[in-house]
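Omission of a single protein chain aside, the complex is shown with its protein chains in their original locations.
Think of it as A, B and C in the order they're written, each chain with its own count starting at 1.
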Amino acid sequence: MGRYRYLFSPLRIGPVTVRNRVIFSAHLTNYAEDGLATEQHAAYYEARAAGGAGLIITEEHSTHPTDWPYEKLIHGFHRKVIPGYRRITDAVHRHGTPIFAQINHNGGQASSMYSRLPVWAPSAVPDPLFREVPKAVTVREIAEIVAGYALVAGHCREGGFDGVELQCSHSSIVRGFLSGATNLRRDQYGGSLANRARILIEIVRAVREAIGPGLALGVRLCGDELIEGGTTIDEAVEVAKMVEATGQVDYINTSIGVATATLYVIEASMHVPPGYALFIPNAIRRAVSIPVVGVGRFKDALQAERALAEGHCDLVGAVRAQIADPDFVRKAQAGAHEDTRLCLSCNQECVGRMGLNRWLGCIENPRTGREALVPAVPSRSPVPKKVLVVGAGPAGMQAAISAASHGHEVTVYERDDEVGGQVRWAASVPNRAELGDVLRNQQRELVAHGVKLCLGHGVDAGFVTAQKPDVVIVATGAAPARPYWAPGDASTIVDVLDVLTGSAWPPAGARVVIVDELGFHQATSVAEVLADRGCSVEILTNGMVVAQDLGITLDMENFLTRAAAKSIILTTDSVVMGWNGTHLSVLHHVSNTMHELATDWVVLAVAPRAADELYFELLAQGVTVHRVGDCVAPRRIHAAVIEGDRIGAAL
Amino acid sequence: MPDFEVVVVGAGPAGSIAALSLARLGHSVCLLERGPFPGSKNVYGGVIYGRILDELIPHWWEHAPVQRWITRRGTMLLTDHQSLCIDYRSTAWAQAPYNGATAYRPDFDKWLADEAVKAGATLVSSTTATGLVRTNRGLVGGVKTDREGDLMANVVIACDGVNSFLAKEAGLYPNFSKDHLTLGVKEVLALPRQEIEARFGIRSGTNEGADLEIVGGTQGIAGGGFVYTNLDTISIGAVLSLGGLSASKVRPEEVIAGLKAHPSLAPLVDGAELKEYSAHLIPEGGFDAMPEVVGDGLLVAGDAAGLCLAAGLWLEGVNYAIGSGKCAADAVHEAIAKGNFSKAGLVSYKDRLEATFVLRNHRKTRKAAHLLLSDRLQNRYPQIACDLLEQLYTVEDPLPKRGALTIGRALWKGSGLRIRHALRDGRDALKIYG
Amino acid sequence: MIAVIVVREGQLPAGAAECVAEAGGRAIVIGTEVHSVELSGALTLVEAGPFGPAAYAALLAGRLVDEPVILPASPDGRDLAPRLAALLGWPLLAPALAVGVHSVQVVRQNGRILEEVAVDGPFVATLLPGVRGVGAADSMARDSEPVVARESQPMAAPGREPMAVRGSDARGPSAATPNDPELIALLPPDPSTMSLVEATRIVAGGQGLGSTVRFEQLGRIGAALGASLGGTRVASDAGWIPFERQIGTTGVAVNPRVYLAFAISGATQHTSGLGDPAHIIAVNTDASCPMMAMADIAIVSDAKAVLDALERQLSA
Partner (left out) sequence: MKIAACIKWVALRPDIDPLSGSVETDDRFSGVSAADQAAVEWALRMGEAWGASVTVATVGASIAESALRDALACGATTAIRIDIEHPLPSAAVGRELAAALADADLIVCGDWSLDRGSGSVPPFLAHARGAEQACGLVALSLDATGVVRAERRLDGGRRERLIVRAPAVLAVEGSTARLRRAPLGGVLSSARSSIDVRTPSTPNPAEPVRLVHARPFRPRTKIVDGPHGSVRDRSNALLGMGSTRTPPQRLVLDPEVAAEHILAALHAWGEIDDPASAEGQ
């Protein structure tokens, strides 16, 4: 048992017994095709079951044709879904893991885009994201909704699920009914809390009838919507009590926020302190006696154990932790913490890709979402090669890991004294340290695969050819570039990396303009560092929004809040046209007006250039050479990792 | 005046039976055990062949703490991805007097020792023998322990298990070598009772069980594996040559992990919860590696005497321990009658062993270790056998079927093996098993 | 229900506030320097002589009538509770996870079993510290009642003189002569030996300190500052500090008020065990490491030299 007293102890959830307390809680994957579950789903869930998850809850299954908020939704209301369900449940059951289905109607938090039917909601209150006025449902339609839940629950039972979870939290018509912000009805479904909860209780009854006593039934509730007039914790506790009082529900799952208004608290990024949402299960667990699930940025087994020990919850949902490492539970149980590929809470490839309508992946685990295609254990190459990798950024390290795991003999040369390339600096700012875990994870795997790592060892073409490697992989990353208007010798025009490495030091009190053409963490991070130092900082972007891509990773809202608190000025639609030593000439391109902006320092967050000299030199000498990551084209970590991963298999 | 007529060191099966027999014969005997209770630290695979107890403890099967009675025995040949299993089942083994049983050693050894105590032996546990005490005539006359004060006796029977410290101190292991030892490692995995019955094809609700011995699947390390069923756990383990293990740099638990992941074993153990992991040495050198078993005032029995039979089809030690313990007791009884505790007085022990299955079986199988740990038996033959069956069973229409001989010949050619070696192996096998 | 809190030199025992909250806000606070305790609720403060379980029990027994009594399962609470129960002839329920007027949850088998016990009439219970917590609702309930009486109870030094006791213990043969050991010293916590979990100030070091000698020095400085010594995994792996001094996910989770980090990079696995210190000071040669990013005062300097300077200045 060791240091885990609770995490690995079994628990009964109604008729189902789980072997440990870690749940792979519900989340969209965009793996569905034509409204049906796919092989991709089955393999994805199976990997987590094999990895030791105590319980898996699938992504939501839609209960009604009026509910189609995004393209790749599973249409649970068609009988056609059952074979796909079977495929998933069989795969998961092979590992002795129970699996529940989440069922849902998203209500007003949708658009009619896909369904071409009016969106249904308790009242005609438009959703803040979709901004579509929904149809206030009639009592007859409410009955239809309830029947839809029961129908889908029946499909789930037939499909071999061990239980059903009603998503009534951050994106759901039930949430819509429960919330004072969206339920303005004056009939028996609106007004008092008991009325607002009526539909939920009706659904519980109908679903229990459909699934019988042999399956577990859970309800996921939102503890604080964080919107004006929305559900707060006191109401959530009352609802939880009503749910328990039905005597038909086996557990309560929790969540926070509203998916279409405050998603950044649901799938919180690394800026949000771990354990931030525990007050919700805490309050609910004090009021009910059925098991309660706590969710939100559990990325470490010990942290989960502590939450259980302090009684904040009986089970923990760990979603991204297991997206990043399907074997999260197994490794923790075996005490092999070091081997865990810790989730970074970067939200780039999981949440980020959902927003972009793409299938779910992970920035540091190229196999996520491709479990059905890529074997868990790589095949060894019949002809081991001597591989030389230049550069130990994420690309170089992943290439080395991949090559070594395919049986090649690999040496990595890195110019710096530490691995990590640009990421090391990207992670060195307040609240971004977790990004650096990707390096730790990779470095650990390098060691495990016996890769030789030579730090503080910059190499040139001569050195490389002298080693006589069979293959060279160049991963030399990117180098800062300067726009035409910035003279090369201007010492107060510097790159973000110069600020982070400390080679440039705008002092407290200095006026700093950060020119942002990247729209990601580069500019915002440096802005915060400098504002903290006491500089007065302005971010200037040619885009319509500063740091647009932070929206995708759900970092935008909290950045804006912090920026406001730190008096960072955000200026959009502005292009720098020149610099005279003290002023920048700025074109406001929307109004086509120019103005001068006085500044002491200019920090550039502009497109870097690929550091590809070594690659072309080696190519010219006829060496077998490949390149990966930013030295192909400067992008982000996911690209570095994916390319690194591919090359190893292709040697 | 010694404290006891006889001190038996080690309350494993050998020691408990020696003490039980002597006490029954009316001698004062002390049974010394280092663990807090007999069997507390003892490790083995899991199957006991109990017929040897028929006489000593009539109807032992009604009393012994047994998990399951073995009604199914299999021998499996494994390659990377293939397996070939000879699977034998018999309901005859499900009735008294039974053939074999799985049992937990803490249960079984404690039970045996309790029988000895019932018969009048004095059990002293939590006490380790740390050396021999010699009389002024040079005979062994007792043992030193890790407690203050020595324990004196006319005769000491060393039943202290593999690598016997006492036998070594007495100089009975003149050419002891690590090569004669293998490492046994095992995991106990929990599964619900019904699940075990379903997976192993055991009649549900019975306490019948299966015993699978495995050749191959040990990541190229010479050795073998086993899978046994208990009531609600499975024992899975491997027996590995120490040399092969250290050369391979593979950790023993990884070998077990490999077995558990093998496609033909994984379905048996999937989802089971690890209860314990243990490791223990096995004296597998066989007849030729046995130490001297008689000294002045000292007898050696059980694993301490190297009496463990690990020969592919068989992995047996407990029955030999019991057999030798009984022989030792009888020899001591005779020596006490004669009042001669020297080597000469005790020598009938050796004859008694020779007269029973204990040494007969070991003599017959003396070549087994050599044969079984050879690369041919470990890797080549299983590969050929599996490939042969794979090709026989694969339907390759429109190509015409090939006969077994054709396939076999082709495989043989491809293998680079020599007929000469095969013939020799065959001869050896015939000697051992024939 | 009423809580009984034993106070020594004005210091509350662990779990005091939780006990008072569990009792609904009423408490008898008894001990030395009781007037200086920081505890809200309807309190009766009883200034008594040095703690002695028999004497305190005798003193309290008369005040406790027909209502459950709850004490923290801290050392003094555990000592006093059985004495009280014996004097009053009430059942003792200890150690408890939750205490209600008619139902108590008692912990058994080393924290692996929970027994729910129904009880009629008054009883004495001890509540495990740290399991309950105190919330806003608790203080609201308490503040609605006035804080009451302070009294001084003249008490002879824990002694051998018999004391008149009101109680109903028929079986205790000599309950009327409460004897207690003689208290000769109260020793303050030694930051170098106290558990890191309890430490309010921590000085910690990392890989950059590089040797056992430096950690010993850091320990001395900590002692001078009244701070406990901690370190990173690198330090405990290297054997510079024992494992129980390692802070982080695989070490202990601490919750100091002030945290001083010398040559620590601030890896997530380390900082996740830090709790929420009001103040962090970091000394590091690398201005941009996460530890420095977290600190209120981030000093770019050689940590070893700073330690030398600190030691000099502290001994000056």
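The criterion applied here is as follows: a residue touches a chain if its C-beta (ideal position, glycine included) is under 8 Å from a C-beta of that chain, and two chains touch if they have at least 3 such contacts.
Note that the structure is predicted; figures quoted are calculated from it, not measured.
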Visible chains in contact with the missing one: A, B, C
Per the touch definition above, residue among C:Ala3, C:Ala23, C:Ala54 or C:Ala267 touching the missing chain: C:Ala54
Candidates A:Arg48, A:His75 or A:His271 - the one touching the absent chain: A:His271
Touching residues on chain C - with respect to the absent chain: 8, 11, 13-14, 51, 53-54, 74-76, 78-79, 81-83, 85-87, 91-95, 97-98, 103, 105, 107-121, 123, 126, 130-136, 138, 171-175, 177, 179-191, 193-195, 198, 201, 223-227, 257-258, 260, 276, 278-279, 281, 283, 287, 292-293, 295-302, 305-306, 308-310, 312-314, 316
Touch list for chain A against the chain that is not drawn: 6, 9-12, 17, 223-224, 226-228, 230, 233, 256, 262, 265, 271-273, 276-280, 282-283, 285-286, 308-312, 314, 430, 532-533, 558, 561-562, 565
Residues in chain B touching the chain absent from view: 3, 36-37, 40, 106, 110, 122, 124, 127, 145-151
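Note that only the chains that are shown with their structure count from here on.
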Between chain A and chain C, centroid-to-centroid distance (C-alpha), Å: 40
Residues of chain B whose C-beta touches two or more other chains: none
Residues of chain A touching chain C in the complex: 5, 274, 300, 302-303, 306, 311, 337, 342, 425, 427-434, 436-437, 440, 500-502, 529
Of all residues in chain C, those that touch chain A in their complex: 111, 131, 249-250, 253, 266-269, 271-272, 287-290, 293-294
Of all residues in chain A, those that touch chain B in their complex: 19, 94-97
